[in-house]
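One chain of protein is taken out of this complex; the other chains stay put.
For chain A:
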(Lines give C-alpha, C1' and ligand atoms only; values in the text may rest on other atoms or scores of the structure.)
Protein backbone atom coordinates (compact mmCIF):
# COMPACT_ATOMS: atom_id res chain seq x y z
CA UNK A 1 0.00 0.00 0.00
CA UNK A 2 1.24 3.46 -0.77
CA UNK A 3 0.80 4.90 2.71
CA UNK A 4 2.15 8.39 3.21
CA UNK A 5 2.19 7.99 6.94
CA UNK A 6 2.52 4.80 8.96
CA UNK A 7 2.35 5.09 12.71
CA UNK A 8 3.06 1.97 14.67
CA UNK A 9 3.02 1.35 18.38
CA UNK A 10 3.51 5.05 19.08
CA UNK A 11 3.83 5.86 22.76
CA UNK A 12 4.18 9.42 23.97
CA UNK A 13 4.49 9.82 27.71
CA UNK A 14 4.69 12.73 30.07
CA UNK A 15 6.67 12.57 33.27
CA UNK A 16 5.31 14.84 35.97
CA UNK A 17 6.44 14.59 39.59
CA UNK A 18 7.63 11.04 39.00
CA UNK A 19 4.19 10.10 37.66
CA UNK A 20 3.93 8.89 34.12
CA UNK A 21 1.02 10.12 32.04
CA UNK A 22 0.44 7.97 29.00
CA UNK A 23 -0.90 10.64 26.66
CA UNK A 24 -0.53 8.34 23.65
CA UNK A 25 -0.40 4.70 24.59
CA UNK A 26 0.57 2.51 21.67
CA UNK A 27 -1.37 3.50 18.58
CA UNK A 28 -1.17 2.14 15.04
CA UNK A 29 -2.65 3.66 11.91
CA UNK A 30 -1.89 4.60 8.33
CA UNK A 31 -2.84 7.41 6.03
CA UNK A 32 -2.85 6.81 2.29
CA UNK A 33 -1.87 9.25 -0.42
CA UNK A 34 -4.48 11.95 -0.82
CA UNK A 35 -6.59 10.42 1.89
CA UNK A 36 -8.35 12.43 4.57
CA UNK A 37 -8.43 10.69 7.91
CA UNK A 38 -10.24 12.08 10.92
CA UNK A 39 -8.99 11.55 14.45
CA UNK A 40 -11.80 11.96 16.94
CA UNK A 41 -12.27 11.54 20.67
CA UNK A 42 -13.04 13.43 23.81
CA UNK A 43 -10.87 16.20 25.16
CA UNK A 44 -7.63 14.90 26.64
CA UNK A 45 -7.62 11.56 24.80
CA UNK A 46 -4.28 12.36 23.15
CA UNK A 47 -5.23 13.72 19.73
CA UNK A 48 -2.97 16.74 19.87
CA UNK A 49 -0.12 14.73 21.34
CA UNK A 50 -0.42 12.32 18.43
CA UNK A 51 -0.07 15.18 15.98
CA UNK A 52 2.77 16.83 17.90
CA UNK A 53 4.56 13.49 18.01
CA UNK A 54 4.40 13.33 14.23
CA UNK A 55 5.80 16.87 14.02
CA UNK A 56 8.48 16.09 16.59
CA UNK A 57 7.19 18.95 18.73
CA UNK A 58 6.11 17.16 21.89
CA UNK A 59 6.81 19.67 24.69
CA UNK A 60 10.20 18.65 26.06
CA UNK A 61 11.55 17.78 28.54
CA UNK A 62 8.34 16.59 30.28
CA UNK A 63 6.95 14.89 27.21
CA UNK A 64 8.72 12.36 25.04
CA UNK A 65 8.04 9.78 22.36
CA UNK A 66 9.19 6.68 24.23
CA UNK A 67 8.42 3.95 21.73
CA UNK A 68 7.20 3.17 18.26
CA UNK A 69 7.81 4.58 14.84
CA UNK A 70 6.30 7.23 12.62
CA UNK A 71 7.18 6.57 9.01
CA UNK A 72 6.71 9.29 6.45
CA UNK A 73 7.11 7.69 3.02
CA UNK A 74 9.03 4.95 4.74
CA UNK A 75 11.41 7.20 6.70
CA UNK A 76 11.13 7.05 10.46
CA UNK A 77 10.66 10.52 11.95
CA UNK A 78 11.13 9.34 15.53
CA UNK A 79 14.74 8.41 14.85
CA UNK A 80 15.42 11.49 12.77
CA UNK A 81 17.89 14.00 14.22
CA UNK A 82 16.44 17.42 15.05
CA UNK A 83 18.56 19.05 12.34
CA UNK A 84 16.84 17.04 9.64
CA UNK A 85 13.43 17.67 11.16
CA UNK A 86 13.85 21.35 10.24
CA UNK A 87 13.48 20.34 6.61
CA UNK A 88 10.49 18.09 7.31
CA UNK A 89 8.37 20.48 9.36
CA UNK A 90 6.49 22.91 7.21
CA UNK A 91 7.67 21.20 4.03
CA UNK A 92 6.81 17.50 4.13
CA UNK A 93 4.37 17.75 7.02
CA UNK A 94 2.57 21.01 7.67
CA UNK A 95 0.23 21.84 10.47
CA UNK A 96 -2.60 24.24 11.15
CA UNK A 97 -3.89 24.91 14.60
CA UNK A 98 -7.10 25.57 16.42
CA UNK A 99 -6.49 29.20 17.31
CA UNK A 100 -6.22 31.33 14.17
CA UNK A 101 -6.35 34.47 16.31
CA UNK A 102 -3.07 33.73 18.07
CA UNK A 103 -1.27 31.42 15.67
CA UNK A 104 0.11 34.21 13.52
CA UNK A 105 2.90 36.46 14.76
CA UNK A 106 1.39 39.85 15.65
CA UNK A 107 4.49 41.90 14.83
CA UNK A 108 5.23 40.46 11.38
CA UNK A 109 3.22 41.13 8.25
CA UNK A 110 1.36 38.30 6.54
CA UNK A 111 3.87 38.68 3.73
CA UNK A 112 6.89 38.31 6.03
CA UNK A 113 5.44 35.21 7.59
CA UNK A 114 4.51 33.53 4.30
CA UNK A 115 7.69 34.39 2.43
CA UNK A 116 9.74 33.38 5.47
CA UNK A 117 8.43 29.84 5.20
CA UNK A 118 8.70 29.72 1.42
CA UNK A 119 12.27 31.02 1.35
CA UNK A 120 13.27 28.66 4.14
CA UNK A 121 12.03 25.52 2.42
CA UNK A 122 12.09 26.22 -1.28
CA UNK A 123 15.40 28.13 -1.19
CA UNK A 124 14.16 30.87 -3.47
CA UNK A 125 14.80 34.61 -3.38
CA UNK A 126 12.50 37.17 -1.83
CA UNK A 127 10.87 38.14 -5.11
CA UNK A 128 9.95 34.61 -6.13
CA UNK A 129 8.78 33.92 -2.59
CA UNK A 130 6.53 36.97 -2.64
CA UNK A 131 5.02 35.87 -5.94
CA UNK A 132 4.41 32.42 -4.54
CA UNK A 133 2.91 33.89 -1.38
CA UNK A 134 0.53 36.07 -3.37
CA UNK A 135 -0.44 33.09 -5.50
CA UNK A 136 -1.22 31.04 -2.38
CA UNK A 137 -3.31 33.85 -0.90
CA UNK A 138 -5.23 34.00 -4.15
CA UNK A 139 -5.84 30.25 -4.00
CA UNK A 140 -7.22 30.42 -0.47
CA UNK A 141 -9.60 33.15 -1.52
CA UNK A 142 -8.11 36.59 -0.90
CA UNK A 143 -9.31 39.01 -3.53
CA UNK A 144 -6.35 41.38 -3.22
CA UNK A 145 -3.34 39.25 -2.24
CA UNK A 146 -0.76 42.00 -2.71
CA UNK A 147 -2.54 44.19 -0.21
CA UNK A 148 -3.00 41.34 2.25
CA UNK A 149 0.72 40.59 2.11
CA UNK A 150 1.37 44.01 3.62
CA UNK A 151 -1.25 43.62 6.33
CA UNK A 152 -0.63 42.65 9.92
CA UNK A 153 -2.63 39.74 11.34
CA UNK A 154 -4.70 41.91 13.70
CA UNK A 155 -6.43 43.45 10.72
CA UNK A 156 -7.87 40.13 9.59
CA UNK A 157 -10.85 38.23 10.95
CA UNK A 158 -10.51 34.75 12.41
CA UNK A 159 -11.68 33.09 9.21
CA UNK A 160 -9.21 35.14 7.16
CA UNK A 161 -6.36 34.25 9.47
CA UNK A 162 -7.20 30.57 9.22
CA UNK A 163 -7.07 30.98 5.44
CA UNK A 164 -3.64 32.54 5.82
CA UNK A 165 -2.60 29.59 8.01
CA UNK A 166 -3.83 27.21 5.32
CA UNK A 167 -1.97 29.16 2.63
CA UNK A 168 1.16 28.99 4.76
CA UNK A 169 0.76 25.28 5.42
CA UNK A 170 0.15 24.48 1.76
CA UNK A 171 2.78 26.83 0.35
CA UNK A 172 5.53 24.20 0.20
CA UNK A 173 3.20 21.51 -1.05
CA UNK A 174 3.35 19.16 1.94
CA UNK A 175 2.65 15.45 1.64
CA UNK A 176 0.68 15.52 4.86
CA UNK A 177 -1.37 18.29 6.38
CA UNK A 178 -2.25 17.97 10.03
CA UNK A 179 -5.19 20.13 11.02
CA UNK A 180 -5.75 20.25 14.77
CA UNK A 181 -9.33 21.41 15.24
CA UNK A 182 -8.99 23.94 12.42
CA UNK A 183 -12.55 25.19 12.61
CA UNK A 184 -13.44 24.95 16.29
CA UNK A 185 -12.80 28.64 16.91
CA UNK A 186 -14.76 29.82 13.87
CA UNK A 187 -18.46 30.46 13.51
CA UNK A 188 -20.57 28.02 11.54
CA UNK A 189 -20.68 29.67 8.10
CA UNK A 190 -16.95 30.41 8.14
CA UNK A 191 -16.37 26.85 9.33
CA UNK A 192 -18.12 25.48 6.25
CA UNK A 193 -16.06 27.72 3.94
CA UNK A 194 -12.78 26.74 5.53
CA UNK A 195 -13.65 23.04 5.34
CA UNK A 196 -14.64 23.43 1.70
CA UNK A 197 -11.31 25.10 1.05
CA UNK A 198 -9.37 22.31 2.71
CA UNK A 199 -11.29 19.72 0.70
CA UNK A 200 -10.52 21.51 -2.57
CA UNK A 201 -6.86 21.98 -1.78
CA UNK A 202 -6.28 18.40 -0.73
CA UNK A 203 -7.78 17.27 -4.03
CA UNK A 204 -5.84 19.81 -6.04
CA UNK A 205 -2.47 19.05 -4.49
CA UNK A 206 -3.32 15.43 -3.56
CA UNK A 207 -2.27 16.15 0.00
CA UNK A 208 -3.17 13.68 2.71
CA UNK A 209 -4.93 15.20 5.69
CA UNK A 210 -5.02 14.17 9.30
CA UNK A 211 -8.00 16.04 10.62
CA UNK A 212 -8.29 16.28 14.37
CA UNK A 213 -11.66 17.25 15.69
CA UNK A 214 -14.34 16.43 18.16
CA UNK A 215 -17.02 17.65 15.85
CA UNK A 216 -18.53 14.64 14.10
CA UNK A 217 -20.33 16.96 11.69
CA UNK A 218 -16.93 18.06 10.39
CA UNK A 219 -15.91 14.42 10.14
CA UNK A 220 -18.83 13.45 7.92
CA UNK A 221 -18.13 16.51 5.77
CA UNK A 222 -14.48 15.91 5.07
CA UNK A 223 -13.09 12.55 6.11
CA UNK A 224 -12.93 9.26 4.29
CA UNK A 225 -11.80 7.23 7.25
CA UNK A 226 -12.19 7.79 10.97
CA UNK A 227 -9.93 6.86 13.85
CA UNK A 228 -11.61 6.96 17.24
CA UNK A 229 -9.34 7.46 20.22
CA UNK A 230 -10.07 6.93 23.86
CA UNK A 231 -7.66 7.59 26.71
CA UNK A 232 -4.53 7.41 24.57
CA UNK A 233 -5.58 4.34 22.58
CA UNK A 234 -7.37 3.74 19.32
CA UNK A 235 -10.70 2.01 19.91
CA UNK A 236 -12.04 1.92 16.38
CA UNK A 237 -10.99 2.55 12.78
CA UNK A 238 -13.72 2.59 10.16
CA UNK A 239 -14.72 4.15 6.88
CA UNK A 240 -16.79 7.20 7.55
CA UNK A 241 -20.07 5.88 6.14
CA UNK A 242 -19.81 2.59 8.04
CA UNK A 243 -19.02 4.46 11.21
CA UNK A 244 -22.13 6.58 11.11
CA UNK A 245 -24.30 3.73 9.90
CA UNK A 246 -23.12 1.11 12.33
CA UNK A 247 -20.72 2.26 15.00
CA UNK A 248 -18.93 -0.77 16.40
CA UNK A 249 -17.38 0.33 19.66
CA UNK A 250 -19.80 1.32 22.40
CA UNK A 251 -17.78 4.51 22.82
CA UNK A 252 -18.20 5.43 19.15
CA UNK A 253 -21.89 4.74 19.49
CA UNK A 254 -22.01 7.08 22.44
CA UNK A 255 -20.19 9.78 20.48
CA UNK A 256 -22.60 9.52 17.58
CA UNK A 257 -25.64 9.61 19.82
CA UNK A 258 -24.37 12.74 21.44
CA UNK A 259 -24.67 14.73 18.18
CA UNK A 260 -27.91 16.67 18.06
CA UNK A 261 -29.98 15.55 15.06
CA UNK A 262 -30.94 18.42 12.84
CA UNK A 263 -33.80 16.75 11.05
CA UNK A 264 -36.50 14.56 12.47
CA UNK A 265 -38.13 14.52 15.80
CA UNK A 266 -36.42 15.93 18.78
CA UNK A 267 -35.06 13.16 20.91
CA UNK A 268 -33.19 13.63 24.13
CA UNK A 269 -29.58 14.22 23.52
CA UNK A 270 -27.56 11.45 25.03
CA UNK A 271 -24.21 12.00 26.50
CA UNK A 272 -21.80 9.37 27.60
CA UNK A 273 -22.04 8.82 31.31
CA UNK A 274 -19.04 9.45 33.50
CA UNK A 275 -15.66 10.92 32.67
CA UNK A 276 -12.46 10.00 30.96
CA UNK A 277 -10.22 8.25 33.49
CA UNK A 278 -7.76 10.70 35.01
CA UNK A 279 -4.53 10.64 33.03
CA UNK A 280 -2.07 8.37 34.74
CA UNK A 281 -4.59 5.87 36.10
CA UNK A 282 -3.99 2.26 35.15
CA UNK A 283 -6.98 -0.02 34.84
CA UNK A 284 -6.72 -3.80 34.77
CA UNK A 285 -9.24 -4.09 31.94
CA UNK A 286 -10.71 -2.01 29.13
CA UNK A 287 -10.27 1.70 29.79
CA UNK A 288 -13.80 2.40 28.70
CA UNK A 289 -15.38 -0.35 30.81
CA UNK A 290 -16.38 1.86 33.78
CA UNK A 291 -18.50 4.02 31.47
CA UNK A 292 -19.69 1.29 29.11
CA UNK A 293 -23.33 0.23 29.17
CA UNK A 294 -22.47 -3.08 27.51
CA UNK A 295 -19.59 -4.00 29.80
CA UNK A 296 -19.44 -7.55 31.16
CA UNK A 297 -17.13 -9.36 33.54
CA UNK A 298 -14.28 -9.88 31.09
CA UNK A 299 -14.08 -6.15 30.32
CA UNK A 300 -12.81 -5.27 33.77
CA UNK A 301 -10.37 -8.18 33.98
CA UNK A 302 -8.60 -8.29 30.65
CA UNK A 303 -7.31 -5.66 28.28
CA UNK A 304 -9.00 -6.04 24.91
CA UNK A 305 -6.79 -6.23 21.84
CA UNK A 306 -7.57 -4.82 18.42
CA UNK A 307 -9.98 -7.01 16.49
CA UNK A 308 -9.91 -6.75 12.72
CA UNK A 309 -13.22 -7.70 11.15
CA UNK A 310 -13.76 -9.37 7.84
CA UNK A 311 -14.79 -6.06 6.25
CA UNK A 312 -11.52 -4.47 7.36
CA UNK A 313 -12.90 -2.45 10.25
CA UNK A 314 -10.88 -2.48 13.45
CA UNK A 315 -12.31 -2.33 16.93
CA UNK A 316 -10.91 -2.74 20.42
CA UNK A 317 -13.82 -4.44 22.20
CA UNK A 318 -14.59 -7.95 23.45
CA UNK A 319 -18.06 -7.77 21.87
CA UNK A 320 -16.40 -8.55 18.56
CA UNK A 321 -14.28 -11.41 19.84
CA UNK A 322 -16.34 -13.91 17.87
CA UNK A 323 -15.94 -12.18 14.52
CA UNK A 324 -12.21 -11.91 14.44
CA UNK A 325 -10.26 -12.90 11.43
CA UNK A 326 -6.86 -12.23 12.81
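Assume contacts are C-beta pairs under 8 Å (C-beta built on N, C-alpha and C of every residue); 3 or more make two chains touch, one makes a residue touch a chain; residues count from 1.
Basically, contacts and distances are computed from a predicted model.
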The complex's invisible chain, by UniProt name, from "Helicase Helix-turn-helix domain-containing protein", "Glutathione transport system permease protein gsiC", "RNA polymerase sigma-70 factor (ECF subfamily)" or "2-oxoglutarate ferredoxin oxidoreductase, beta subunit": "Glutathione transport system permease protein gsiC"
Touch criterion as defined above, residue of A:107, A:188, A:282 or A:297 at the omitted chain: A:107
Of A:33, A:120 or A:309, the one touching the omitted chain in the full complex: A:120
Which of A:11, A:33, A:71 or A:91 contacts the chain that the document leaves out: A:91
Hidden partner interface residues of chain A, rising order: 55, 57, 85-91, 94-95, 97, 99, 102-108, 116-117, 120-121, 152, 154, 165, 168
